[in-house]
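Note that one protein chain of the assembly has been removed; the remaining protein chains are unaltered in position.
Moving on, here comes chain A:
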Amino acid sequence: MPPRPGDRPRLPRPQGKLSTAVLSALSSPSTPTPLSPFPHSPLPSLRTPGPDPLLAPTGAEIQQADPYGADLQLALYVLYELHYQGFDGVDDDREWDPALLAVRRALEEVFLRALRADVPSVGAAEALDGLLVEPVADDGTSVSHHLLRAGRLWQLREYAALRSLYHLKEADPHAWVIPRLRGRAKAGMVAVEFDEFGAGRAEDIHAQLFADLMADLGLETAYGHYLDLAPAEALATVTLMSLFGLHRSLRGALVGHFATVEVTSSPAARRLADAMRRTGAGPAAERFYDEHVEADAVHEQVVRREVVDGLLTDEPGLEPDVAFGIAATVHLEDRLAAHLLDAWRHDRTALRTPLAVTGER
């Protein structure tokens, strides 16, 4: 059934050749999915009606794309979004369009290859231990330290707008791993997810708490609203979760990623809650981060003891994957932090275009 207009996010604006091809395929009516095996071409073609039948990217074009660039990241982001809430005017069934899946596969290979080449290989236990040590002071590379110490309200608004890509679907990408786990890992994962999803209370779903924060900051709370404004570095932190969540073969990496998020969250949330208080952002803005100080102090222990340890006891061969998930998450978060701090130190917007001003406080 086609979605009701206005129900779903609108398709974003393309950022280059790859995202143009994906977006124009999605905005054209779906062609009936062939049931026969693929033709011999390396990628089933993204057929688009109209004058330019060659819009589909070739395998070579995808291979040459910047793995962290806005074009590839947006193309991947949009394809993943078909598995979450979809888009206005795009048939729900396109989620399983083989031509789109083939393009997604090629994009993922480029992204994964770059990540594997760029992240250090450290053991999972050692990597987690490293994350459990707090710096005594701001080392100049931490966004939460910056926002606590010197963050202006417009920077907090930009931060919330770009983090909304994840927080408005908080914990969703991680739910995909549940059927791939067993025993302690599964029970621990579900327990933490239960908390993320409001422990039975819709008003306490963490994504809802974040929407409330956004309202305090005078931001649009609609799902996907800020996709056009997000820089490539922000897109990559979210495509990573979808990549890990959607592939059973990457379940170890998903668990490593989730552990990284939970272990690093609590101290950062304390600084962000204090930054919200200092700037007078509002009670819901404070509450989102206050809740994460307390919740993630619990979640990180459950994730390390039950989920990571449970998974590695069950499947010891996944240790390098868990370690990869940790390192890839840190790598992409570091890239995002460098981008944000560089922009803000120069008093520039960190978004693709600045937010509408609603009165600086």
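In the analysis below, a residue touches a chain if its C-beta (ideal position, glycine included) is under 8 Å from a C-beta of that chain, and two chains touch if they have at least 3 such contacts; residues count from 1.
Methods note: contacts and distances are computed from a predicted model.
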Margin query: Tell me the UniProt protein name of the chain this structure doesn't show, selecting from "Iron-binding zinc finger CDGSH type domain-containing protein", "Thiolase domain-containing protein", "Sarcosine oxidase subunit alpha" or "Peptide/nickel transport system permease protein".
Written below: "Iron-binding zinc finger CDGSH type domain-containing protein"
Next item on the list: Determine which one of A:D93, A:E126 or A:E294 touches the chain that has been left out.
Entry: A:E294
Item checked: Touching the absent chain when the full complex is considered, from A:G59, A:P267 or A:P320 -> A:P267
Checklist line | Touching residues on chain A - with respect to the absent chain | finding: 132-141, 191, 194-195, 199, 266-267, 270, 290, 293-298, 300-302
